[in-house]
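For reference, the structure is listed below as C-alpha cells.
The complex is shown incomplete by one protein chain, all other protein chains being positioned as in the whole.
Here the chain labels run A and B in written order, and each chain numbers its own residues starting at 1.
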Amino acid sequence: MILAVLQLLAFLALPPLLLGVIGRVKARVAGRVGPPLLQPWRDLRRLAGKGAVFSRTTTWVFRAGPVVGLAAVLAAGLLVPMGAPSSALSFAGDFALLAGLLGLARFVSVTAALDTGSSFEGMGAAREVTFAALAEPALFLGFLSLVRSTGGLDLSHLLGDGLAAAWQSDGPALLLVALSIFVVALAENARLPVDDPSTHLELTMVHEVMVLDHSGPDLALIQYGAALKLYLFGALVVKLALGARFADPAAAFVAFLCGQLLFAAGIGVVESTMARLRLSRVPQLLVGASVLSGFALVLLLR
Amino acid sequence: MTTPMTGWTDLFFLLVLVLDLFVLASSRLRAGIRAVAAQGALLAVLPVVLAGEATETRHVAVLVAGALLVKGVGIPWLLARATRESKISREAAPLLGFVPTLVLGALGIVLAVWFAADLPLPVPGKHPLLVPTSLGTVWCGLLLIMTRRKAVGQVLGFLVLENGVFVLGLLLSDFMPAMVEVGVLLDLFAAVFVMGLVMFDIQRAFSSLDTENLASLRD
Partner (left out) sequence: MSLLLVIAAAGLATSSGAWALALRRRPALGQRLATATLVLGAALGVAGALLALAGQGAAWSAAWPTPRGSLSLRLDALSAIFLLPVLGLPALASIYGLGYWPQAARGAASIRLQLAFGLVTGAMALVCVADNAVLFLVAWEVMALAGFLLVFTEHEKPEVQRAAFVYLASAHAGNLALFALFALLGRLAGSFEFAAMAGLDGGGPLAGWVFALALFGFGLKAGLVPLHFWLPGAHAAAPSHVSALLSGVLLKTGIYGILRVTGFFQQVPAAWGAALLLAGAASAVLGVAFALAQHDVKRLLAYHSVENLGIIAMGAGLALLGRSSGNPALVVLGFSGAALHVVNHAAFKGLLFLGAGAVDHATGTRELDHLGGLARAMPFTAAFFLVGAAAISGLPPLNGFASEWLVFLASFHAILGHGAAATPLAGLAAPTLALVGGLAAACFAKVFGTVFLGQPRSPAAGRGHEASPAMLAPMGVLAVACAVIGLLPAAWLPGLVRAAVAWSGLPGPLLAGPAAEAARGAWKVSLVAAALLLGVALLAGWRRLRLGRSQPAAPTWGCGFARPSPRMQYTGSSFAEQLVLRFGWVFFPRTRVEPPTGLFPRRAAFGSHLPDTILDLGILPALGSAVRVTDRLRAQFGGRVQSKVFLVLVGVLGLLAWLALGGPG
C-alpha cells in the first residue's frame, strides 16, 4: 500500500530528473560539466510563473492541447507498474488503454500545432503522426509476445510476476522485445536517432517544432508531460529488464529507481554517440522494431 | 518452448537472423559490410557452441579457424578495400525500397521458422533453430542479390547466401566431414573472385558500379 502511493508520488516528482540525467551524461561525454540535475525542475517553475502570448490564429483547440495532453499522460500513470508490484489500476487489457491515452495526448498536441496555421508546425505534426502510426504495431507486437510468454493479460503481470519464469525459458525472445520497446521509447519520446531534442532548426525537428507557439504555463505543462511520458516508457523498459529478480518489494522499488536512472543514462549515451537519422530513414527503424518484436512472437509461438 | 539449456544458444541463431535483417535495412554499404563480417565471425564460432553435439574436436577446430579467417576477416577486408578504391558512393541504392525488402525478408524468416519443423531432414536431433536460420539467411541473401543495384550490394547478398549455406553445412558436418566445408569455402572463393572481376570490369567499362548500366548493352 505504501509502495503503491510511493510509486505514484515518484511518478509525479522524478521525471524531470531523468531529463537532468540525460543532459548531464551528454555534457560529460562531450567533456563539459553540464547543468545541475535539478535544472529541468527550475525551468518548469520559471515557465509556470511567466505569462503567455497567443497567436491570433489560434482557438480553444490550441489552449486545450497542453491541458488534455498532460491529463492523459497522468491518467496513463495509473496503469503502469512503476516500482510497486502492481499498478494503481490493473485489469485485463490495460495496455490497450495505455496506448490509447498516449494516442490521445499525441492527438491533442498535433491538433494544437495545426491550430497555429504555421507550416513548420504542420510539418512537425505530420512527422509526429507518421512515426507514431508506425511505432504502434511494434509496441503491440511486443505486448503480444509478453502475453504469450508470461500468460497474463495485465501490465502488472506482464512486467511483474510473470517475468521470472519467462526470462528462464524465453530469454532471447524477451531480449528482442526489450530492444524493440527501447526503440519505440526513443521514437515516442522524440529522442535521437529519431528526433533531436536539442536542435534549433525548425526544418529538422519533430516534437519541438510542434510546440513553437506555446509559451509560459502551457509550455510548462507540455514539457512536464514529455518528462512523464519518458518516465512511463522507462518504466516499461526497466520493469521488463529487471524481471522478478528482487523478491523484497522495497528492494525491487529501489532497483527500479536505479534502473530508471540507468535508462536515462543509456539514452544520454545513445544521444552522444549517434547522429539523427535522415527523416526518410526513420520508418525503416520503426518497421525494424516491429520486425524484431514480431520475430520474437514467432519464436514464442513455435 | 526450449529448455533453459538451449535458451542462450538460441541467441546465436537469433543474432545471425537479426544481422540478416540489418543488412537488408541498412542504407550504408560500409555498415552492411561490417554486419556481414560480424555474421561471418558469429557463424565461425557456431560449431563450438554446438560442439556438445559434434563428434570430432579437431574437425571443429579446423572449421572454426578457417571460417573465421575467411568470413570474418578476409572477405570483408577485400570488400571494404574495393569500395574504397573504386570510390563507390556510400549509399546502397536499392531497386526495391528498404522497408519492402525488410518486410519481405522478415516474412521469409517467419515462414522458415514456422515450417522448418515439417521438413523431412536426414539428420534429426540438431538445434531446432538451425534449419530456419539457414533457410532464412539464404532467402535474405537472394533478396539482396535481387534488389540491390550496385555490384557491391550484390556481392554482400552473395556472402549472406553463402553464410546460409554454411549453416546448413553444419547440419551435415557429422556424416560428411571435410567435403562440406571444402565445398563451401571453395564456392566462396570462387564467388568473390568472380564478383571481383565483374566489379572491376563494370567499373572499367562504365566508370561506375551501377549494374543498371549493363541494361544499356542490349540496345
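As a convention for this text, a residue touches a chain if its C-beta (ideal position, glycine included) is under 8 Å from a C-beta of that chain, and two chains touch if they have at least 3 such contacts.
Keep in mind that what you see is a predicted model, and the values were worked out from it rather than measured.
Set against the missing chain, the residues A:P35, A:P85, A:G103 or A:P197 yield one that touches it, A:G103.
Within the whole complex, the absent chain has one touching residue among A:L153, A:L257 or A:V270, and that is A:L153.
Only one residue from A:T57, A:S198 or A:T273 touches the chain missing from this view: A:T57. By the touch criterion stated above, the residues of subunit A touching the omitted chain are 48, 51-61, 63, 66-68, 70-72, 74-75, 78-79, 89, 91-94, 96-97, 99-101, 103-104, 106-107, 110-111, 114-123, 125-127, 129-130, 132-137, 139-141, 143-144, 147-148, 151, 153, 202, 212-213, 216-218, 221, 283, 290, 294, 297, 301.
Just so we're on the same page, only the chains that are shown with their structure count from here on.
Mean C-alpha position of subunit A lies 36 Å from that of subunit B.
Every residue of subunit A that touches subunit B in the complex is listed here, in rising order: 168-172, 175-176, 281, 283-284, 287-288, 291-292, 294-295, 298-300, 302. Subunit B makes touch with subunit A in their complex at residues 1-4, 7-8, 10-11, 14, 17-18, 21-22, 25, 27, 98-99, 102-103, 106, 109-110, 113-114, 117, 128.
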